[in-house]
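As structure tokens, the structure follows; a few thoughts come after it.
Now for chain A:
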Amino acid sequence: MLQGIPITHVLIVSSFMFFTGVCGFIIRRNMITILMSIELILNAVNINLVVFNKYLFPDQLQGHFFALFVVGIAAAEASVAIALIINIYRRLNSISVDKVNEMKY
Partner candidate 1 sequence: MNILNLLIIIPVLTVIGIVFTKDFKGARVAAAVGMTLQLITAVILVISFFAQRKAGITGEFLFLSDFTWFKTLNIHYSVGVDGIAVWMLLLASIVVFAGIFASWQVEYLAREFFISLILLATGVFGFFISLDLFTMFLFYELAVIPMYLLIGIWGSGPKEYSAMKLTLMLMGGSALLVVGLLGLYFYSSAAGPVTFNLLELSKISFPLAMQRFFFPFLFVGFGILGALFPLHTWSPDGHSSAPTAVSMLHAGVLMKLGGYGCMRVAMFLLPEAAQEMSWIFLILATISIVYGAFGAIWQKDLKYINAYSSVSHCGLVLFALLMMNRTSMNGAVIQMISHGLMTALFFALIGMIYGRTHTRNIDQMGGLMNVIPFLSVAYVIAGLASLGLPGLSGFVAEMTIFIGSFQHPDTFHRVATIIATTSIVVTAVYILRVVGKLLLGQIREKEYLEFPDAKWYERISVVVLILPIAIIGFYPSYLSSTLLDALNPIIERLTAML
Partner candidate 2 sequence: MNYSLTILILLIPFATFLFNGLVGMKFKPIVSGLIGTIGLGVITLLAYLTAWQYFFVDGMVGGSFPKVIAMSMEWLRLTDALRIQIGILLDPISVMMLVVITTVSFMVHIYSLGYMKGEKGFERFFSFLSLFSFSMLGLVIATNIFQMYIFWELVGVSSFLLIGFYYSKDSAVAASKKAFIVTRFADLGFLIGILLLSYFTQTFDFKVLTGTDQSIFAQTAGVSFLGMSVMTWAALLIFMGGAGKSAMFPLHIWLPDAMEGPTPVSALIHAATMVVAGVFLVARMFPVFYFQAPDALTVISYVGGFTSLFAAAIACTQYDIKRVLAFSTLSQIGYMMLALGVSGYGGHEGVGYMASMFHLFNHAMFKALLFLGAGSIIHAVHSNVMQDMGGLRKYLPITHITFLIACLTIAGVPFLSAFFSKDEILVAAYEHNKLLFAVEFLVAGLTAFYMFRLYFNIFWGKETHYHHTPHESPKTMTIPLMILALGSVFAGYIPFSKLVTSDSMPFESHMDFGIAIPSVLIGLTGILIAWILYKKESKIPERISKSLGGFYQAVYHKFYIDEVYMFITKKIIFNCIARPVAWFDRHIVDGTMNGIGWITVTSSRNIKGMQSGNLPQYGMVFVLSAIILVLIFSFLI
């Protein structure tokens, strides 16, 4: 299916996704959105892993497996994060990151 599509195209897509995620992570204030940005970053990385595996070592599968691990961890991370966010919301009545800045010094 990927035959004929040069690697650069795929990398452009993944880079675009990655930086969208980074920008979202930095700019947005809503924690859910930040979590979604992180998912974007992780998925951009997943795309890279799969693509490089496919183009560089077509007869091996490490990249794919690695991507699957990342998906698993991302799911776990999302559940933890959402649990945290719910707790923060209960406590502060807000899920804006600006309000959560007590962990300093």
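The candidates were selected such that all candidates are chains of the complex that A comes from, given by their letters.
Heads up, the rule we're going with is that a residue touches a chain if its C-beta (ideal position, glycine included) is under 8 Å from a C-beta of that chain, and two chains touch if they have at least 3 such contacts; residues count from 1.
Everything numeric in this text was worked out from a predicted model, so none of it was measured.
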Task: Single touching candidate for chain A, where 1 or 2 all sit in one complex - done: 2
Task: Touch list for chain A against partner candidate 2, complex - done: 22, 25-29, 34, 97-98, 100-105
